[in-house]
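What you see is part of a larger complex, with each chain still in position.
Think of it as A and B in the order they're written, each chain with its own count starting at 1.
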Amino acid sequence: MQQEKPIHPRYRLIVSCPDRTGIVAEVTQLVADKLGSLVESHHHTDVEEGWFFMRIVVQSNQDSVSAAEFRELFEPLAKSFGMQWYLRDSAEKQKLVSMASHASHCLADLLYRWKSGELICDIPCVISNHENLRGMVEWHGIPFHYVPVPKGDKAEAFRAVNEIVTRHNADTVVLARYMQIIPPDLCAKYAGRLINIHHSFLPSFVGANPYQRAYDRGVKLVGATSHYVTEELDEGPIIEQDVIRVNHSSSREDMIRLGRDVEKSVLARGVRSHLEDRVIVYGNKTVVFGA
Amino acid sequence: MQQEKPIHPRYRLIVSCPDRTGIVAEVTQLVADKLGSLVESHHHTDVEEGWFFMRIVVQSNQDSVSAAEFRELFEPLAKSFGMQWYLRDSAEKQKLVSMASHASHCLADLLYRWKSGELICDIPCVISNHENLRGMVEWHGIPFHYVPVPKGDKAEAFRAVNEIVTRHNADTVVLARYMQIIPPDLCAKYAGRLINIHHSFLPSFVGANPYQRAYDRGVKLVGATSHYVTEELDEGPIIEQDVIRVNHSSSREDMIRLGRDVEKSVLARGVRSHLEDRVIVYGNKTVVFGA
């Protein structure tokens, strides 16, 4: 059922820049000449902002230059268009550190998808402010770091968190229902690489206790949102959202239970898109290619 | 494909009261003895509030008492349980007055469903603060009242609206994208009978320009909400909600277009539930049976 691993590398090239005639032509010409053939390709133009976005996947062959050589060849072109860009070998695995609290559903789901090969990344460790998930994490062969966050000394706790994340060279940090607010310096350090799952359909019910508030408001759908964390609580760029139907007979506990399934899938889809370099943040929005 | 009209009337009995042991037994016993057999039946207990809700549909027969007689027989039982209740012949058509502004999609959809027999009601007239929908309304054989709402004299306009609605003995008023705020006295007069469609997934984007704000926030789903109108704008009891997927390539115009279909179906489902006596308002919430 699995495709054979190609002998020659496959690359993802991600580009964003001011829109101008000829970008696609010049980029794809250089790619065709030096790197290989397109196997996937997505473009988007935000006409209002005058901005262009592109993600292509290139299959290299025996005549292709190396990634390093291509980056050098591409740089002048990128400069002339004012591009932000990167090229990644799709076999390269990001290092993903996950953080959780007491609730297990999102973390268990992430670890399952990782173990079964659905999420392609390395998970060097999990950090939690509770001990209860240690057994599950360690059964997966992943180190578990317990970092309590006492009310009086949160700063010290987040210094420890930062130290662990830094030591493991994390590319991406995923908050799998981590119930502490991340301090601004960490938000800034991991801008565009720190993903949270919020248990409501944002911008409804920003902040604490969204299911209780959904119940009190009498809504007929509850939802979840995966987004990049910024300094402003629950206001960062949205990656993915979904909802599920509830009704008058749904208790708060039913909403929480039904919501768990939405949280899991919305977080997993968001993380997968991020790991596959499908997400480009611009302003407070995202382009999510092929989602 | 259509069921034959029964010769004997079919009734809906709607009850809500403090929860207590024996309500269903006593009500269904009286119904079985005097009115006929159950063909539909829904109960709900709000355990937290200690409140009970019931909607049953009863098929009468040649031995049944009349509706008037049943009401008299039922009254002592209702009193003993502290019930709010009503009995309606399901062949009885409510009088529904619809109000619209410039946008046609919700009104056109309501009129189509009415004409094709999907919404069972009479529509004595349509009121609008614009002239452009007159042709469509009159083609359906429905009188069209143009009541402009000038900035300086809204009170006078709503006196005229009230007069028309009252003259037609409206049971229910449906705001099919009517873009004026209803004054508090009309909200109070038609409490629980005045239905609005809001073009967002409430409580997201209360107030004006929800699609623009959804676009600016970068949400991945847009929605609509049908709800009863109260004095507080977009805060009334929710009847029905739904959403549709959008993405980074969806312009505001795309969101508006996709949203129109959600608005139409969410309003139609809300109105249908209301006309079939499936909705019970309590506090700021609704029970919607069998939706």
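Everything below uses one rule, namely that a contact is a pair of C-beta atoms (placed from the backbone, for glycine too) under 8 Å apart; a residue touches a chain by one contact, two chains touch by 3 or more.
Worth saying up front: this structure is predicted, and the values here are computed from it rather than measured.
Every protein chain here shares one sequence; 2 sit in place, and the complete assembly counts 4 copies in total.
Here, only the chains that are shown with their structure count from here on.
The distance from the centre of chain A to the centre of chain B, each centre being the mean of the chain's C-alpha atoms, comes to 42 Å. Only residues 44, 46-47, 201-205, 217-221, 223, 237-243, 247-249, 251, 284-288, 291 of chain A touch chain B when the two sit together in their complex.
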